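Excluded from the complex is one protein chain; the other protein chains are retained at their positions.
Residue numbering begins at 1 within each chain, and the chains themselves are lettered A, B, C, D, E, F and G in the order written.
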Amino acid sequence: METAIRMSGLGGQGVVTAAHILGSAANMEGQNATVNPFFGAEKRLAPAESYVRISDTAIYDVGEVVYPNIIAIFHSDVITQGKSYTMPFFSGLREDGVIIVNSDRDLAFTADETARLKDLNAKVYFVDATEIARTVGKVELAANIAMLGALQGLTGIVSVEALHEACRERFGGKVKMIASGTTGALDDAIRKQFDKVERLMAANSAVLDAAREKAASLKT
Amino acid sequence: METAIRMSGLGGQGVVTAAHILGSAANMEGQNATVNPFFGAEKRLAPAESYVRISDTAIYDVGEVVYPNIIAIFHSDVITQGKSYTMPFFSGLREDGVIIVNSDRDLAFTADETARLKDLNAKVYFVDATEIARTVGKVELAANIAMLGALQGLTGIVSVEALHEACRERFGGKVKMIASGTTGALDDAIRKQFDKVERLMAANSAVLDAAREKAASLKT
Amino acid sequence: MSMTILKPNPNFVDVLPQEYKDLIDNGPFGGEKVLADLGTFKELIEEHPLCAGCNLALAFRLMIAALPAPEDTVVVGSTGCSSLAFTQLALHNVHSLFGNQNAIAAGLKRALSIRFPDKTKDVVVMAGDGATADIGLEMTLHSWFRGEKITTVMFDNELYANTGGQESGMSQEGSVLHMAPTGKKFGKIDLPDIAKAAGCAYVAVVSVSRPRIVATSLKKAVLVAREIGPTYIQVHTPCPTNLKLKASEGIGAADKRRKTDYAFVEHTTDAASEYLSAQGIR
Amino acid sequence: MSMTILKPNPNFVDVLPQEYKDLIDNGPFGGEKVLADLGTFKELIEEHPLCAGCNLALAFRLMIAALPAPEDTVVVGSTGCSSLAFTQLALHNVHSLFGNQNAIAAGLKRALSIRFPDKTKDVVVMAGDGATADIGLEMTLHSWFRGEKITTVMFDNELYANTGGQESGMSQEGSVLHMAPTGKKFGKIDLPDIAKAAGCAYVAVVSVSRPRIVATSLKKAVLVAREIGPTYIQVHTPCPTNLKLKASEGIGAADKRRKTDYAFVEHTTDAASEYLSAQGIR
Amino acid sequence: MSTGKPSLREVSAEYMLFEAKRDEVFITGSEAVREAVRRANIDVAIAYPITPQSESMHLVGELFAEGYVKEYFRGENEFAVMSQVAGAAMAGVRTFTATCGPGTLRAFENFPMWSGARLPIVIAFPTRAVNTPLSIQPDTIEMGFLLETGMIMLHAENAQDVYDMLLFSFDVAEQTSVHIPIGVFLDGFFVTHTRQKVRVVSEDVKLAPYNPGLSPVPHIDMETPPFRYMKDPFVLKSNFISYAAHASWQQEVAAAAVRARTHLRKFTKDLEHENPTAPIQIVASGTAVSQSRVALRLLKGSGLDVGLVKLKTIRPFPSKEIKAALKDARSIVIPEFNRAGWLAKEIAATIPNNDRIVPGPRVYGGMTMPPEVIVDVIKNGTLIGV
Amino acid sequence: MSTGKPSLREVSAEYMLFEAKRDEVFITGSEAVREAVRRANIDVAIAYPITPQSESMHLVGELFAEGYVKEYFRGENEFAVMSQVAGAAMAGVRTFTATCGPGTLRAFENFPMWSGARLPIVIAFPTRAVNTPLSIQPDTIEMGFLLETGMIMLHAENAQDVYDMLLFSFDVAEQTSVHIPIGVFLDGFFVTHTRQKVRVVSEDVKLAPYNPGLSPVPHIDMETPPFRYMKDPFVLKSNFISYAAHASWQQEVAAAAVRARTHLRKFTKDLEHENPTAPIQIVASGTAVSQSRVALRLLKGSGLDVGLVKLKTIRPFPSKEIKAALKDARSIVIPEFNRAGWLAKEIAATIPNNDRIVPGPRVYGGMTMPPEVIVDVIKNGTLIGV
Amino acid sequence: MYLVSLIDEDKCVGCRMCIQICPEPNAIVYLKAKKKARVVAIRCKGCGICEVSCPKKAIVMVLQKQPAEVST
Partner (left out) sequence: MYLVSLIDEDKCVGCRMCIQICPEPNAIVYLKAKKKARVVAIRCKGCGICEVSCPKKAIVMVLQKQPAEVST
């Protein structure tokens, strides 16, 4: 069984980093995984997308995930301002899929959208990941970690332990993530906000757990 | 019947010009003709070659003449110093062919060469074209015209009148010859030696006739 | 272009985007705008995808606003961050290959002179430092040698921004960048100096942190290029994203350099000065 | 290269061309030759196909004779008349593409430094004005910007000779040439000036009509390039063939220009001067 | 810059090609380029020398000096020249240039750009070998490299073809439904430097000028309203739209070449077929056709029945016509002036039962192809069923 | 410049590829390039950025900073870089570089020069579309352009292929009987930017260094006597010798590629064949193979019997092997990530009865090729006998 | 990313510095009548350049999520 995940957000939010961590976590715990970004210009605030495939058998399929099982929306502008390469935000969603949106409120969809989501038997969750990042991690830029926590809490696609471990690996500096062009530069910005790597890792860890618990509580 | 002519000399001697004039003459009198140079670097004193094909039927064959009926050697260095792209100088000569060499004396060939020329039933003529140019035309650079005269006198491949006419056309400036690269520049040098085009044309005309008569007298 | 061409056919007005209508009703075409008018008219650039806080975007915005005759100006760009903003520009503009901007511009300018013998069409090249001084240097310089009547603007962010922050010939000595992992081994290319030697009639080195100077230099450059010869503006637009600065810090970084090694420099040939004075510009 | 490598195996001597044997017995390898020795030793160039009276051939001959260490010198050429002489040169030399000579040289020099850390291999580029200032300009300049330790020589015959006399960027203003049928519209590219701005440690402008100056400049340029940085020599070698002069008139044409607008100019950075003095060269 | 030759009478391409009276002149292929350009009413021509192209662009320069061409200059290298020509074409004028061999490769990136930008540039390629080792000799290898650049490709056999093809190329390239570049290929030296008879029309006519109004893409002149001005352009709205934009544009360029067929066929056949029922067929283009003609002569009386397909249009490739022409051939010989054998590959990929093909002879390095070699391949190659 | 990493153990390519213990890492294709380069004992690497190549050459730069690569810098453009690498290779050292798409076309003239100069450069091409319109997306069109440049071409399906192919390429390219460049092609983004499992050997080994003494052409180092020093060189002595020199050199370069087969086969098969007896066969290279693998999965149980040929060596083209593999195929589907369909053309020109081929599906513009599309072509395209 | 600029009209003196230093076209408009600058929130990318550049410290960055409050 292959699970395909699409993450949509804005440049600078860390969707590529989030995908990397999720894929690494799956890989660590012995699942097959591949991770790749959307191949576009990467600018702060421009649409950004990344993809993770997780499976118990070999994964061959390459490129953008056209038919995701899980969609994570990192910024409400993706939906409300159309800041996205993939319109509508749930296009291609497979049946019984899950959508997780970073928003401080439940967004109202059009009647048509609601009907189509219902047809697909999709579950939509709103999690205020930015707020969790701000309050728990003291830095908004950890919103991507909060989204990962929420995703774990809602889908259990990887274990909590693996996710923590992958997170530590990513920010511990042992393995440097190789992201294309500007993404790499954008991604480094968050490190600058912490004087010590340990502190960043602790903050991330707390954010991850808080979001995970928050999301789990929403699960229907 | 197609007659193929190869002219070999040194850069600056005007083998390209000579071929042009010969081909034009044939064309003027209603024969089919094509003219082309050897496609090499063109430098003063470097080997130079050009080719004329004359026929009563359409000519298709392109490129260097591999099997000439007539070979005109504009400088003895072509034979004695090996200043040539085509070695030996008579390579490819068809049976019953004619060779005309600009030289003040009869060059001695090796026994082997002599035998091979004899096998081919080739006729070899030595004409001191440079001397004729110097004495009759007052300019060594007209040696190429002298060679044309000799060629006419020995082979009659074009009429005397057509040759004169083509010569006038070439130097009259009405039709500018388009030669590749340096050839064009080399070719202009001769004009500079005469204050008036008419004088150049008269000199050429005299050289042509003198050489033609000289050659005809040699004809065996 | 006359304003009648711009005015939409009334039957089609309702299908046009509001942005276009705003541009026609309250844009800069026809009547010349000055820097102080910004904020009161519809600009020629629509929302672009460049980074928040991008200095290059600011320089681009200021220069487009300062064009003396936008209705008869065509702009030639090159691959790089700026090319992403070009698609949002309401002037005819070209993007073809990385680095060939001055060759395209030369062909354009000469052809426009044939087609419009009685009108001036301004041709302005705007490209990155990599496009101008590295991969396109030969075409930049030869357009100047030939005296092409075009304006060349370099957005000098001192690196290849669009591909993720690699060293360019305009990077500072010692900068540690992608493809310069042990620090750049040579100093910035002195293109303003070379521009003088190459025959530019007007050369200006400006910092994005001084909007007024950016705007006036651009205007001078375009005017001089009309009559006198090639002109060159090098505008310093450090890239906050690749310098790993906060979005708000980029402009300060520019201003700091302006006060040290990136001060305003202007070189005007006598012919150009004369011409500018005759136009009432000092 | 040590002389033992050069010495032929006695068993093969009889199949070697006489020219090669002369070169080993009486050539310039190993012992340094000076200009005055010409005519007494076997030169490194064999009979070449360049035109009778070619100034470029003369400059080439003088410079090859002036190399401080021919046994450890490699020469990089480009397409053009000179490339026809390169095939007759008894030094390792490269011809690859038209205009890429300074890029080839940069790669060569860096690789030779890796292979021979304890030895100096001189890398000398010799190419036409078209190769250096037109089609290869970007590679010429960037090799200088990067400070590549190579010597660049331009044979300035002020046109594209090998293709039959077309205008080049180094042609004089007003010259009527192929591809400039109404006369060239702009002046000679001021490459010596640009070379200075680009960081050359030694720049010389010389005329072929002064053999001594040609030889000493070349030697200085090669020495400075070893330790200090890139060097550039622009040698005026007007082309009698394409100028439609008699073969004997070319050298005079060069000398006439030397006395007007092609005078000897030398620019030596302080570091280069110091280094040359230390070598006992003034 | 000049204002051209107002004194010349403007005529249609059809008139120029079919109706106008012609005179015979004895000129080289390079001069044939000049004669075509003289009558083509060209606005901008830009040159960079390279053997064996230089003569033709010298002559175009002379036409500029005489006022036949409005603007002309020498660029700094071929890459720049092809971009300069592109800039001029974008501004809405008629353009011409030429290069070959190393110059073609130097400028290479421009050619797909031209097609993609829908520029109706006409360019002559007097083909030449490419380095290393350097050779200035004829070789058609560059045509193989250019096959997928989107341009229309015509291959001339002789100076007459050059003259005719260039003149009608402007008309075809500039059709609204086409508007992509056309390359006319003439074998270096074999055609460029060979003086031969060419029939040309009188010098007092010229083609009607380029009409910028008929371009399918807007020119860069600020004489039409700026397009695509909106806050969130559609193309950024969806992966699929963004991908499809690129893909469909490529398809449109390819389709333009296909649409060009109709227009090309007004002036020329895709191929000419001599002795079509013969069991042995030679297929060739350029001067390989000429050499094959001589081979046919040599084969007369040999008992071998041989036909000859002269391919003129290389892009769009006339697959259907080739298939039809070779339907009944038992053996197919494809002489080429290049090592790669791109034409043999095209045909092998096109026709069924491609084991009928005897690839070659191939001559490269600059020598002419002795017709005897073609005869030899036919006599030996085909009979032993290679 | 550094002196490299003397601490690493020198091993043969065979040991590196087959014997050394491997560990599994979770990396992108760009990182796989780094891991190969780390172990390849490279002297000179030169870079110029272009998406999606930049990351790999950044990483090579980091290896330089760490001492794994002796010399590294950024050139001024791709044309220059390819000449700089050539210069270094001429001097007798091991070189590496990478570029793609527009960069490949910008540098184009260098590639036949490399082959002609017999330079064993290894270059990675993370393939990308070419302008116009600009697209940074994956597209294999550049491979079609490079087919006749004389270089050996290998096409990687995934990061593991990239790692393995690069490492053995040095060994193959540097053989005396080969000594021509090798290009390793990896689909941009699909491979370069996709994180996946790759098995790599430990970091304490490196390939044995390049041995300049084994070069079939002398290096430019003045360490061997100057050659060809005579008054009248033979090559100027005869048209035929001069022509033949160029032609035979081209043949020798082509022959070197053929000789490379033996060496390549020590390390890889020309092609891999899954389900060879199936009447329907897919032939693909690069990530089109991956998408085809998924298609095979989707087709399981459909009743259609489909095989898959994964082509790894594109040059020298394994004609005999392809013919054999497709001998009994009734229908052949060739999915490609480019508009031109160069692979379909290669195969159509190679196999008999090429009407068995269903060309396509072709996806370009950067989108992935949904396996469903391949299934669709097989289900519909083949059955209706297109 | 999560912020937009907000001008305090009480502090703003209409010097237009913010307008000329903002990298986004038409993101700050000038209210001629009031002689004040005003941010068009929908066009603001929240970079904060105007904030650091305003000589009167009239600008603050606020969380984007209150569109009603920002874009009046």
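Assume contacts are C-beta pairs under 8 Å (C-beta built on N, C-alpha and C of every residue); 3 or more make two chains touch, one makes a residue touch a chain.
Predicted model, so just to flag it, every value in this text is computed and none were measured.
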For the chain not depicted, the shown chains it touches: B, D
Of D:6, D:62 or D:91, the residue in touch with the unshown chain: D:62
Touching residue (missing chain; options D:53, D:99 or D:181): D:53
For subunit B, residues in touch with the removed chain: 10, 12-13, 44-45, 75-76, 81, 104, 130, 140, 143
Residue ranges of subunit D at the interface with the undisplayed chain: 35-36, 38-40, 42-48, 50-55, 57-58, 61-62, 211-212, 246-248, 250-252
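Here, only the chains that are shown with their structure count from here on.
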Result of counting contacting C-beta pairs for C-F and C-G, higher pair: C-G
Reference subunit E; chain at largest CA-centroid distance: G
Between subunit D and subunit F, centroid-to-centroid distance (C-alpha), Å: 38
Separation of subunit E from subunit F, taking each centre as the mean of its C-alpha atoms, in whole Å: 31
Whole-Å separation of chain centres (CA-atom averages), subunit B against subunit C: 61
Subunit C residues counted as touching two or more neighbouring chains: 46-47, 49-54, 96-97, 134-135, 137-138, 142, 146, 163-164, 169, 185, 246-247
Subunit G: positions in contact with at least two other chains: 1, 45
